[in-house]
Structures are given as C-alpha cells and as structure tokens.
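Here the complex is missing a single protein chain, while all its other protein chains stay put.
Labels for the chains are A and B, by order of writing; each one numbers its residues from 1.
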Amino acid sequence: MNDMNTTIDLSALDHDRFKSWPNDQDYCVTCGLCSSDCPASGIDDFDPRKLVRMVGLGMKDEIIETRWSWVCTLCGKCQNVCPMGVQIPSMVRQIRSMRDRDATPGILHKGLETAIQSGNNLGLPREDFIFILEDVAEEIAEEPGFEGFKVPIDKQGAGLLTTIHNKLVNTHTEDLKHWWKIFHAAGEDWTVSSINWEGTNWGYFTGDDERMKIMTERIVEQMDRLEVKNLLWPE
Amino acid sequence: MATDLELKDGGVADNVVIIGGNACARQIGEKMEARNVPVVYIIRETAAGIQPGANVLEKAGVTDCRGGVGDFTLSVRQNGKRFTQRAGAVVIAENGDLRPDHEAYGLDLSPRVRPLSEIANGDLPDTVRPGESVAVFLHGLARESNPATTRTVMNSALTLARDKDLKTYVLTRNLKVAGNGLEKLYRSAREAGVVFVKFTWTAPEIRCSHQEIQVSFTDEATGVLFTLTPDVAAVDEILAPSPAFKQIQAAFKLRTDSAGFLQADNVHRFPVETNRKGIFAAGPARGLLGEHAWTADAGAAAEALTTVLQGKAPDSAHKAEINRNQCVRCLTCYRVCTYRAVRIDIARPRVIPEACAGCGVCAAECPREAIRFNPYEPSAVSAGIVDARLERSEELFTVAFLCGRSAVPAREQAFRNGWNAPPGLFMIDVPCAGSISVNHLLGAFQAGAGGVLVIGCHPDNCHSENGTLHAKSRIKELQNIFDKIDHPRDRVVSASLAANMDAGFVRIVEEFENRIAGFGAPDK
Partner (left out) sequence: MKNLAGKRIAVIGAGVAGLSAAKDLARLGVDVTLVEKSDTLGGRAAGYGCKATERCVKCGACMVVEAVREVEASPAVEIRLSSAVRAVKRNGGHLLTIETKNDSGAESAEERFDAVVLATGFSPYDPSEKPYGYKIFPNVVTNLELEAMIRRLDRVARPSDGEAPKQMAFIQCVGSRDGKLGHLWCSQVCCGSALRMARWVISRRPDTEITFFYIDVQTFGKDFELFYQTVRDEIKMIRMLPGDLYPAPADGIKAVFFDPESRKEAEMVFDMVVLSIGITPGRENGGLASMFGVPANGDGFLAENGNGTDGVFAAGAACGPMSIPDAIQNANNIVQNVVQYLEKG
C-alpha cells in the first residue's frame, strides 16, 4: 500500500469479509481519537483509524501486505479512548495472524521459533542464564544496604515467581537490578525459574494463538514445579 | 355548527381557515374539528386525502386578507369566480417544492440518476439486480444537508443494503445526526453493510456518460483512491418555497425568511407565529422538513389557534390611533407597520386595534405627527424628562430610551444583580425603540440632557422587525442636525441588546456615561 496512487474499485471489495471478527470495526465513526492518542501514529504512514477503516472496507490484501500491524505496539491506548469501543489491538493481532508465518517480520518469527525450541527468545542455555543472574546479583551485593544479596533461583515454595524479559538478561541488565532491589526492600519471598523464564510472548505478539498457548503453559508448569502460588509477569 | 370555544369579545368569525391540504394541514384541521371549531380548507390542488365531509375549497387561492384576529376577510378565487370568506384565524401549511439537486452535481435525471424520494419509495431502475448492483447516495455534497434528509438517506440506504442486498454507499460531507435516533440509525446502516464516505477537504469527482456514472474520490481516512460505478444514484432534494408562496405572501402580506418561506427568521415567531396576529405558518410553510416535525408543529398551531380565537393571546396595552384631520394620506404608516395593522378604508388609513401590536413605529414615522400613541406622545415624554431634570441636582444629566423587550428586562436583571443606576441618568421605558421619534430625542436635549442613549434589540431579533433600524436612522437624522450646529454628534448613542444581556446593559450604560462625561455638561 505504499503506492497510494492506484485506484481501487470500491464495490469490488468484499466489505463483509471481516464481519465475523468480533472487533466492532463497523461501529467506527471516524472521530480520530484513536489516531490522536496512538504512540505509533504517523510511523510508516500508520494510524489506527486507517487500519479500522480498511478492515471495515474489507481491504484484505492491503492490510496484510503493509507493515502497519507490526508498527502497532499493542499498547491499547486507542481502544481505551475509542468512544465506540472498537477493539483495535485485538484486530491488529488478527491481522498479524493472517500473514504466512514465514512472512512475519524476521526477528519476531525467528525469536518465536527459538523460544519454542529453547524456552527463551534468545536461545540462551540454562548455564549461561544462571551465570548472568548471579553476576548481576554480585554487583548488587556490592552496593550499600544490599550486602550479601543473592538471587533465589528455582526456590521451592517461594511466595512469588517472576518471569524475565529476554532483553533484561541481554542488553538491559541494569533493569534487572531495579526489580530485584525492590523485591529485597519489600522483603518479598521470590524466585526465578532457570528454565522457561521468558516473559515476552511473541506468540501473542504475532497473533499465533497456538504458540502463545504453548509459551503460557510452560510458565504455569514452572509454577507447579516450584510450588509457587503467585506469578509476576511484567510484560 | 356551534363551536365549543368561548369567542373573544367582538369576534365575529369563529372558524379557522387552513391554507394547504398536506399531512400537516390535515392534522391541524382534525385537532380543531375535534374541538368543534369549523374548519375551511383552501387548497390549490384537489382535496385528495382530506377527510370526507370536510369543508374544502379546492383549486382555489387567496388573493387578499383584510381585518384582524376574529374577523378576517379573505378574497378567494376559485374557477375564475371571486368571493370572500370570513375567518377567525388562519393557518398556512402550504407545501414547498422538493427539488432534486442533481444540477449541483453536474448530473441529469435519468433512470439511473433519481431524486431521493423516488429511491426512498422503492422506485428502482429495472437494471438493478439484488446481490450485484451498486447504489450511491450523493448527499449533502453540494450544500450542507439537514437531519430530516439524512434520516431519509440512511433509511433508504439501509433498506437497499439489507433487503435488496445492494452494495450501498453514502457519500457526504458532514453527516447530520442531530435528530432523534439518527446516531442509532447510522450504526444500523453500517451494520447492514452501508459504507459511508465523508469528505472534508476533498470532494468526489462525478462523471456521467450515456452508459455509466463514474464517481472517483479519495477516502480521506485512508488516503486510498477509489472509484464507484453505480447502477443507481440518488440525489438529495432540497426544500424550496413553491411558486404559490409568493402569491400567499403577497395576499397575506407576510414577512418571509431569506429563502422565501412564510415566517421571518426571528426567534420571536417561534414556533408558528407570523408578523400578523391570528395568522400562523406551520410545517412546510415555514420551511420544516419531515413528518415528525410537522406533527409537533400541527400541535403547536392548534394550540395557538385555540388561544387566539378565544382572545387569550397576550395583547399590547397601547394602540396607535390616526387623527384623520391631520393625515395627508401619504401611507407611510401603512408601509412601516410590520404587523399589517394599518388598513386603508376608501383611501384613508385606519389602525385596526386587534391587529396593532403597539410598537409605535407608525407614530414616530408619520411626517404629519397625525398618529397618537398614548402614553408615549413626544410632548408627554418630554414633559416627564423636564420633571426628571428638575429632580436631579447632578451637573451631568443623561437620558436613556429603553426598549421594553430587550433593554428593560436586562436592566431589571441588572438591578437584581445589585447594579446602581448613575444618579444623573433618567431612563424611559418604551415598547419598541422604533417608537422614538426625532421629537423625543430633541425633547431630551431641550430638557438639558448632556447625552441620549437609545437601546433596542439586535437586528433580526426585533419583535417589530425594524424597530432598531428605525431608531438608528432617526439618530442619524439628528446627528446631521448636530453637525450643522456644531454640536458633538456622539452625544446621541444607539446600542442593541438582548433581554438576557444584563452584564451587557451595565457595560453599555457605563461606556455611554463615560463618553458623555468626556464631553461635559452641555451649554445652557
């Protein structure tokens, strides 16, 4: 759809094509609140109102072809402000799921494949993961007030299990420290699993419901294994 | 037939004449007949649709209307015959013309290009095939539409999409949903598959050849270029005054709005009044579209007729009266009376008290001072000003003439808000700013006023239509005199107000007082 100059016969489109979607796109009155509020509006010619309109008109090829559904961060602001309750994030996910799996943007597709195989999007082996966590814990222990800090990996019967976003063990280890310090200060009895710890769910993100379920079930399995009742899933 | 109404004293005709035979006219007639008020319909066409037994003058028209409430005499022409018809009160509910607006889109009417009402009645070309054909509504693109037309468009589009399974498109600018239930109808139409395309800074291009109509446009929400090749296109109809309106207007001497509908665009006429007491305009005659609005208007008209026939409508306390000995028959009074209360009897003007609204404009305009308008005679008013001057010790004495419909209520509210009038100011309440003559103004200056303020209604809000304009032209007249004698012309000031402008009233008076204080007290 980058070439907007081609002319389309409007009546040749099947406007009923997405009627079965439960996203209420037909309720849109084109007020534009969603586009005004969306953090991704204007990026790559995207804005949510346009997407809603194209779904309403049944422009299937065009919406699958563009990058727009991938520009959306699924933050949900649009739906929050929409006076007609159009469920835009859910619509975006449905559009994503219509793409051939191989045509989803490279990194997402690859990440999801890796996660299904290894338990995390980075394909990080268990030992390396434990090493990184302990390394971060040592750094914390050097700070005043956190003397003797240890990271409780695989602690049976802890009060709280937390998942971890892959970027926190990759590029953003500083952020790990913030979380852990809060747990420490709050006296929380917490733990982290050494396997299937991945917090992002690119199955959800790409609209692949089947794989989303697999990823989710794996986390629940860890809760059962470690006999933890509460889950913190910050993503 | 004896009416149940207790007639107004002196009323001689107890009946209602209804001009027109449409649904609005019929509803009014039925309501009045239910009250045993005799009804006469005067209809241009045939009496089709009117309940049997009704008193109908069909293929007839009114050429003149004389008299006042309770005693109108209409001149009627029917089949080349002329006769008179008495009426206690008259209501005009004549039909306007629904004109298809195809020319605005550069289209000719054809089997494919149809006026909206035909499509609304299910009248489709034979070429239209369910499940395949495309229907386009060109709606409010050339000029802004209105909720009544939008209701028809959405109802018809919904029917075509749902029942005929046509691909249906509504192309419009601002979608007019300001009517009961229209937002819901808009949603239902979309759910049924109707696609709405709204234009703001772009407009569709419409091309038409023998074979097809092609509409191309940019959908503003997506930026996508689309085309449509409709099998049928519906064009809006606009309501325009029919040719008969001009004749009715002339016969009844009614003020019209800018388009020519039979009610001036003045809030004081809401909902069914005209400039003539006892003559009402309802439904299409005053430019209303849609049966729903007609029904409410019919009720309002029946209510107004009932009130007026019983003489229970509020009447003005004061009436103008012509002194025939002084009159030179210039007929100025006849021309300026908005309410058409001056009648010419054998070339002599006479004021019909029932019709007079007591505005005093005629008295102020009469070049011979032949019209008495008690108690606002210039001599009496000037005497009052002299007394007021004597009562006041302030060096600066000012006079304000206040219109009873706008400035007086505004001042009353200002008092309630705690306003204190400047001690040197003398205020005179008059029924209409148009009743102030040059003599009134001069009287104030002669009594020693340093400045004179005249406050009337805003243009288009004046009950007597031109009162403020008359006042302004008299002030100009006086200012020209001032210029000649080297007196500051701005010692006389005019302003306009609405009844709810108490704060505005205080501001205007303050500005006036400051300005006059700047000039100082006048020379003795």
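The rule is short, and it goes like this: a residue touches a chain if its C-beta (ideal position, glycine included) is under 8 Å from a C-beta of that chain, and two chains touch if they have at least 3 such contacts.
Fair warning: this is a prediction, and the values are worked out from it, not measured in the lab.
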Visible chains in contact with the missing one: A, B
Selected from B:Ser117, B:Thr229, B:Gln247 or B:Gln310 as touching the chain missing from the view: B:Gln310
Residue of B:Lys59, B:Arg77, B:Arg99 or B:Lys198 touching the missing chain in the full complex: B:Lys198
Contact residue for the chain not shown (choose from B:Gly179, B:Gly384 or B:Pro422): B:Gly179
Absent chain, residues of subunit B that touch it: 4-6, 31, 34-35, 143-147, 174-184, 187, 198, 200-201, 220-221, 223, 257-259, 261, 265-268, 270-272, 287, 295-300, 302-304, 306-307, 310, 312-314, 405-406, 409, 413, 457-461, 496-501, 503-504, 506-507
Footprint left on subunit A by the chain that the document does not show: 27, 29-33, 35-38, 41-42, 45, 47, 49, 77, 81-85
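The rule we apply is simple: only the chains that are shown with their structure count from here on.
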Residues of subunit B that touch subunit A when the two form their complex: 134, 167, 169, 186-187, 190-191, 193, 195, 198, 216, 219, 221-229
Residues of subunit A defined as touching subunit B within the complex: 1, 4-11, 15-16, 26-27, 29-30, 49-50, 53-54, 56-57, 59, 62
